[in-house]
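For this view, one protein chain was removed and the others were kept in their places.
Right after this comes chain A.
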Amino acid sequence: MSEPLRILVVEDEALILMQIEMMLEEAGHRVVGTAVTAREAIALIPETRPELVLIDLRLGDGSSGIDVAHAVRDLGGITAAFMTANARAIPEDMEGATAVIAKPFSDTVLGASLAYLKDCVRRPPPGAEVPSGMRVAPNWLASFAEMRA
């Protein structure tokens, strides 16, 4: 694997957070920070300079992952993806995020999703098909198609 992705994980359930961290590290990526609330995540972004932010929808203190997605979109230059068991609650345009990964996910699904997102970050457009269990925002799909053309 080439240079590992710098990833910020935003997830309010400590055990799930720990599990995702383990999965990411085993897949050869680098978790540069973890946050359990939207406020914590937004504060950590400039400090940790992630390339990819993985965001749970329901966060601690009743905050929402959508706010984190907005902050990422406003900063620009960083890729965001939701991870949620309730993918239907994510608006169609995904609020600036690139994709939604459906929970629960296996190692294989997470691996394929991360490979796809790594292409999005490092050398868009991604070469692979969108992995099953993952949905990509329509505006991103359109811009990938434009790049390929």
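Just so it is clear, contacts are C-beta pairs under 8 Å (C-beta built on N, C-alpha and C of every residue); 3 or more make two chains touch, one makes a residue touch a chain; residues count from 1.
The criterion applied here is as follows: contacts and distances are computed from a predicted model.
UniProt lists the omitted chain of the complex under the protein name "histidine kinase" (options: "Glutamyl-tRNA(Gln) amidotransferase subunit A", "Cation acetate symporter", "Carbohydrate ABC transporter permease" or "histidine kinase").
Note on the undisplayed chain: of the listed residues A:Pro50, A:Gly65 or A:Gly133, the one touching it is A:Gly133.
Touch with the chain omitted from the figure is made, among A:Glu26, A:Glu47 or A:Asp61, by A:Glu26. Residues touching the missing chain, restricted to chain A, are 13, 15-16, 18-19, 22, 26, 85, 102, 104-109, 131-133 (touch as defined at the top).
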